[in-house]
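If you scroll down you'll find the structure; I have some questions about it.
Heads up, one of the protein chains got dropped from this complex, but the rest are sitting where they should.
Here is chain A:
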Amino acid sequence: MNLERLPNEEKLSLCRKYYLAGFAFLPFLWLVNVVWFFREAFFKPTYTEQLQIKAYVKRSALGLLLWVAVLTTWITIFQHFRAEWGEVGDYLSFTIPLGIP
């Protein structure tokens, strides 16, 4: 969708929708928000709604970073320690590799 042809109010409302929807455990929406509205928020000449769009983009970026940190930590721990957890590791796994612990 081309943001150029949208009026500013609609841009703001779109940004807000993506921001709010991202709270439903959907960090990818925040990623989309940041990438899509980055130019709009920081590199366009000022207009009234830009301040709020900037705020939403910043908060989406923050939430995104938090999610990335949490997921990376969990994935690293799981991949490293799954074999040692024995039964718990097996019950948490969706597919268990064959032939290796």
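Simple rule for what comes next: a contact is a pair of C-beta atoms (placed from the backbone, for glycine too) under 8 Å apart; a residue touches a chain by one contact, two chains touch by 3 or more; residues count from 1.
By definition in this document, contacts and distances are computed from a predicted model.
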Listed names "Nicastrin", "Sodium/hydrogen exchanger", "Retinal outer segment membrane protein 1a" or "Aldehyde dehydrogenase", with the criterion being the UniProt name of the chain not displayed: "Nicastrin"
Contact footprint on chain A, counting only the chain that is left out: 86-87, 90-91, 93-96, 98-101
